[in-house]
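The complex appears here without one of its protein chains, the remainder shown in place.
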Amino acid sequence: MTDTADTFVLDPALRAMLMEASSATVSIQLLKRGLRFAAIGGVRPLNPLACRFVGPAYTLRFIPAREDLATPASIAQGDNPQRVAIEAIPPDAVLVIDAQRETRAGTLGDILVARLIARGVAGVVSDGAMRDIGELEKMPLPIFCNGVAAPPSFNFLLPVDIGRPIGCGGAAVFPGDIVVADSGGVVVIPRHLAAEVARDSVEQERLEVFIRRRVDRGHATPGLYPANDETRAAYQRWVAAGRPDEV
Amino acid sequence: MTDTADTFVLDPALRAMLMEASSATVSIQLLKRGLRFAAIGGVRPLNPLACRFVGPAYTLRFIPAREDLATPASIAQGDNPQRVAIEAIPPDAVLVIDAQRETRAGTLGDILVARLIARGVAGVVSDGAMRDIGELEKMPLPIFCNGVAAPPSFNFLLPVDIGRPIGCGGAAVFPGDIVVADSGGVVVIPRHLAAEVARDSVEQERLEVFIRRRVDRGHATPGLYPANDETRAAYQRWVAAGRPDEV
Amino acid sequence: MTDTADTFVLDPALRAMLMEASSATVSIQLLKRGLRFAAIGGVRPLNPLACRFVGPAYTLRFIPAREDLATPASIAQGDNPQRVAIEAIPPDAVLVIDAQRETRAGTLGDILVARLIARGVAGVVSDGAMRDIGELEKMPLPIFCNGVAAPPSFNFLLPVDIGRPIGCGGAAVFPGDIVVADSGGVVVIPRHLAAEVARDSVEQERLEVFIRRRVDRGHATPGLYPANDETRAAYQRWVAAGRPDEV
Amino acid sequence: MTDTADTFVLDPALRAMLMEASSATVSIQLLKRGLRFAAIGGVRPLNPLACRFVGPAYTLRFIPAREDLATPASIAQGDNPQRVAIEAIPPDAVLVIDAQRETRAGTLGDILVARLIARGVAGVVSDGAMRDIGELEKMPLPIFCNGVAAPPSFNFLLPVDIGRPIGCGGAAVFPGDIVVADSGGVVVIPRHLAAEVARDSVEQERLEVFIRRRVDRGHATPGLYPANDETRAAYQRWVAAGRPDEV
Amino acid sequence: MTDTADTFVLDPALRAMLMEASSATVSIQLLKRGLRFAAIGGVRPLNPLACRFVGPAYTLRFIPAREDLATPASIAQGDNPQRVAIEAIPPDAVLVIDAQRETRAGTLGDILVARLIARGVAGVVSDGAMRDIGELEKMPLPIFCNGVAAPPSFNFLLPVDIGRPIGCGGAAVFPGDIVVADSGGVVVIPRHLAAEVARDSVEQERLEVFIRRRVDRGHATPGLYPANDETRAAYQRWVAAGRPDEV
Partner (left out) sequence: MTDTADTFVLDPALRAMLMEASSATVSIQLLKRGLRFAAIGGVRPLNPLACRFVGPAYTLRFIPAREDLATPASIAQGDNPQRVAIEAIPPDAVLVIDAQRETRAGTLGDILVARLIARGVAGVVSDGAMRDIGELEKMPLPIFCNGVAAPPSFNFLLPVDIGRPIGCGGAAVFPGDIVVADSGGVVVIPRHLAAEVARDSVEQERLEVFIRRRVDRGHATPGLYPANDETRAAYQRWVAAGRPDEV
C-alpha cells in the first residue's frame, strides 16, 4: 500500500480510452472480473452537465469529530490532513474523501474547491456533503457528493489521514486506483486492472452503439442484446464497413 | 389474480379523465375510500418536464442476486424475466418494477429503455435505480426511480417474476392496477375503483381551480378550502356561468 | 417560551445584514459559540434559484396520524392547527414545520402555499414532504423540504401545535429564532444571538471575499485560509483601500 | 386536548379487563375500528419478565438539544419539563416519552426511575434510550425503550412539553389515552374507545384460548381460525359448559 | 423453478451432516464457491437456546397491505396464501417468509405457530416481526425474525405467493434451498450445492476443533489459523490418532 512516485501517474492513452467508457460499461467489465462492490454509492454530481472525469485516486479520511480537536483553530494547524491534502494532491488526480457518509457537515467549500481548481485536480468524490453549493455549482470542477450542508467539516468530522485505503460510499478505494465518473455514477478500477478494463470497455461501448442503433430501428432484443453469434458477426461487418449509420 | 386478455386494456375515456387528475388529487380520492398506502414512495422522475402518464401496471419482480444465477450470461437466456418483460409488456402499459428498493444497481439502461419506447409503453416506475442516466434523461419515456447506479441489475438483483402482485416503494401493485404519475408523485388505483376515482378526481380538480383562483385573489382559507356550503354554491354558479376568469 | 408581541418582529437592519451572510458563514459563527446542532438537516430548496430568505420562525408541529382524527373532514374544523397556522403566521415570518421527517405525505400543497404568498410570509421549511410540486416550483415562495409526496398531510400526519418549540431536521427551533436560508442550507440562530452573529457573519463574508480572490489568483491556502496575522493585515489594507479588484 | 381532573383516572374494572388482554389482541380490535397506527414501534421491554401494565398516558416531549440550553445546569431549573414530569405524573399513569427516536442519549436513569417507583407510576415507554441499564433491569418498574445509552438526555435532547399530544414510535399518543403493554409490544387505545375495545378484547382472548387448545389437539386451521359459524357454536357450547379442559 | 415432488425432501444423511456444521462454517464454504450473499440478515432467534435446524425452504411472500384486501375478513378466505402455507408446508421443511423487512406487523402469532408445530415443520425464518412473543418464546419451534410487533400481518402486509423465489433479509431463497440455522445466524445453501457444502463443512468443523484447542493451549495464530502445511500435517496425525484431547 505504499505510495511510490508513480502512484498518481495515469498514462494519457489509458485516460483517453477510459474517457470514452461510461461508468455503466466499466461496471460490467469489473463484474465480469468478479468485482461487484466497485461503485461508489449515494453520490450525485453537483453539476450533471460537467461531471465527466477519469483519474487516479488521492485519498482523505475523516472520522467523527471530537470537540477538543475539531475546532475552528484546528484548520490553521499546518498538519491538518484536510489542508495538507488540498496542497499536496497531484494535478490530474481525483480527491476521494471518506466522510463516513456524514451528511450534516460539508467536507469542502468554495474556497478550497477554488484552490483545487488552481492546482489542476481532475475531480472530487466525497461520500459526505458539500458547502457553499450555490458557488460550487457554478465552478468548473466536477464534484460528486452525498448531500449539501451549511456547517463546516469540523462541525461533525475530523480529518486524520491522507494516502491510506478508504471506504467511500461502500467501495474500497486505494491510492492510485482509477476513478471513472460520469452522470451515471462513479466506479473505481483497481490499479492493476485498469489497462484491460479500459480496452474491453471501449470495445463494449462500440458494440453497444451498434445494438442501440438496431433497437432504435425496431429490432427486438432477443439475440441482439446481449449479442448472439449472428449479431456479433453483423457487428464485425459493421465495424469492417467503417461503422456506417446503417445498422 | 389471473391476468385475462383485458388486464392491460384501459378505456381511452377513462385514461383521458385521469390525465386531467394530478397524483395529489387521486391520493385524496383514494384516502376518502380508506386507502392510505397507495402512493409509491421514494421515486422521482428522471425528467420532471416529461413525467406525466396514466396506464395499467405490468409488473416485474426482482429478488437479491445469487452470484451463480445473476451473471452476465444469465441475461442471454430466453426465459430471463427482465428480458421477457421488455418484449411482452403491452403498448400503453406501465412497467412497474419491484427492485426491493435496492439502489446500488440499475434496473434498466438506455438500450432496454430504447426498446420500451419502440414497443410503445406509457412509462416506467422502479423502486430501484436506473443506469445510463445521462442517456435516459434525454429519451422521451417517462421514468420514475429511486436513484442512479452504474452497475447492471444483475450486480445485486435477480429477476424472478412477471405478472405477479408486487410491492413497489411501499405500495401494493397488482397487474392491471391503474398507475397515475406526474411531477408530484406516483399513485396506484386498484382496478375496480378506477372509474369512480377518475370521475371524482376530475370534479375535485375543477373545484380546486376555483378555490385556487379565489386564494390568488386574496380570499382567506376558512370556509373556502375545504369548501363550505356557501363556497360550493358559489362554485356551482361559477360552473354554470362557464367558469369565467372572475371568481 | 411565551410568545410576546415582539416574537416575530425582526429589525430590518438585522435582516439586511443576515441577507448578506450565507448559511455556511452563519454556521461557522454559531460553531464558534458552541452550537453544532443549528442546521436543519435533509432539506433542499424546491427552487434553488429562489431560495434565499431570512426571518423569524413560526412553528407548526405534526404527530403521526390517528385515523379517526386525521380525516378529510378534520381540515374543515376551525381549530385545525395547520389551517390556523396558515391564517395566523405574521408577514415576513418563516413557517417551520416539524413533520417528524415523514416523507410519505405532503405537509403543504399549492393552495395553502398560494395563501402563504398572499399573506406575505418569507419562506417555508418542513422536514417532511411537499405536494403539487410541479405547481410549487413555479411559485415565488422559497420552500425547503425533505421530499415530494402525492398524499395530503392527514394521510400520515396530524397537526397538534402552533407556537411551541419543535425539532426540525435535527435542529431545535423556538418561535422567534432567526432562520437563515440559501442554496447551501438552512440554519437557525437563537434569538438572543442574532445581532452578534449577524455582525460577525458580515465581517467573515467580507474576509472570505478577499481570500477567495487571492485563491483565484493562485495563492496557496496556508496562512491565507484561515488567515494568519499577515493575511489579516493585508485584508485590512484592502478594506481601507476600498476593496479594489486587486488583492 | 385540555387535561381535566379525570384525564389520568382509569376505572379499575376497565383496567382489570385490559390486564387480561394482550397487546396483540388489542391491536386486532383497533384494526377492526380502522386504526392501523396504534402500536408504538421499535420499543422493547428492559425486563421481559416484568413488563405488563395498563394505564393512562402522561406525556413528555423532547426536541433536539441546543447546547446553550441543554446543559448540566439546566436540570436544576425548577421548570425543566423532564423534572417537572417526574414529580407531577399521577400514580398509576404511564410516562410516555417522545424522544424523537434519538438513541444516543438516555431519557431516564436509575435515580429518576427510582423516584417514579416511589411515586407509583404504572410504567414507562420511551422511543429513545435508557441509561444505567444494569440498575434499571433490576428495578420493578416496567420500562419499554428503543436502546441503551450512557450519555444523559441533555447530551442530545431538550425537554420542552408535558401534557401535549406526542408521537412515540410512530404512534400518536394523547394525554389520557390508555396504554397496554406486554412482552408482545405496546399499543395505545384512544380514550373514547377504551371501554369497547376492552370488552371485545376479553371476548376475543377467550375465543382464542378455545382455538389454541383445538390446534394443540391437532385441528387444522381452516374454519377454526378464524372461526366459522360451526366453530363459534362449539365455542359457545364450551363456554356454556364452563370452559372445560376438553375442547 | 417448478416444484417437483422432491423439492422438499432432504436426504437424512445430508441433514445429519449439516446439523454438525455451524452457520459460520457453511458461510465460509459458500464464500469459497463465490457466494457472498447467502446469509439472511437482521434476523435473531426468539429462543437462542433452541434455534438449531436444517431443512428445505418453503416460501411465503408478502407485499405491502392494501386496505380493501388486507382485512380481518381476508384471513377467512380459503385461498389466503398465509393460511394455505400453514396447512401445505411439508413436515421437516422450513417456512421462509419474505415480509419485506416490515417490522410493524407480526407475520405469525401463537396459534399459527402451534399449528406449524403440529404439522412437524423444522423452523421458521421471517425478515419481518412476530406476534405473541411471550407465548412463542415458550414454544419448541425454532423461529428467527427481525422484531416483535403487536399488530397482525394484515395490518401492514398482504400475502400473495407461496412456492416462488423470494428475498429474505437480503438473501435469495428458492423453494427447496437448504436452510441452516443456529445461534450464529441463518444461511441458505443453493440446492445443487448442498451435498458438497455439507461434506466440506464437516471437514472444516473438525479442523477448527483442532485449531481451537491449540489456541486454547496458547499457540499463536500465524500458521495455525488458517492452517499452513505443517499444521495440516499435525491435524492429519491428530485425526489418525483418533482425535485425542491432546493437540
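Each chain gets a letter, A, B, C, D and E, in the order it is written, and its residues are counted from 1.
By our rule, contacts are C-beta pairs under 8 Å (C-beta built on N, C-alpha and C of every residue); 3 or more make two chains touch, one makes a residue touch a chain.
What you see is a predicted model; the values in this text were computed from it and never measured.
Across the entire complex, contacts from the unshown chain go to A, D, E.
Set against the missing chain, the residues A:D68, A:D229 or A:D245 yield one that touches it, A:D68. Checked against the full complex, the one of A:L141, A:A171 or A:V186 touching the unshown chain is A:A171. Residue D:A114 is the one among D:A114, D:A195 or D:A234 that touches the chain not shown. Although one chain is hidden here, its contacts on subunit E can still be listed: residues 22-24, 26-28, 31-32, 36, 38-39, 41-42, 44, 48, 170, 182-187, 208, 211-212, 215-216, 218, 220-222, 225-226, 228. Taking the complete complex into account, residues 67, 72, 75-76, 78, 83, 86-87, 103-104, 106, 109-112, 114-115, 118, 131-134, 137, 148-152, 154-156 of subunit D touch the chain not shown.
Counting the whole complex, the residues of subunit A in touch with the unshown chain are 1, 33-38, 63-69, 100, 158, 160-161, 164-167, 170-173, 190.
The definition used in the following text is that only the chains that are shown with their structure count from here on.
Note: centroid distance subunit C to subunit E, computed from Cα atoms, is 50 Å.
In whole angstrom, the spacing between the mean C-alpha positions of subunit B and subunit D is 39. Between the CA-based centres of subunit C and subunit D the separation comes to 37 Å, rounded to the whole angstrom. Within subunit A, no positions touching two or more other chains are listed. Checking each pair of chains for touch leaves A-B, A-C, B-C, B-E, C-D, D-E.
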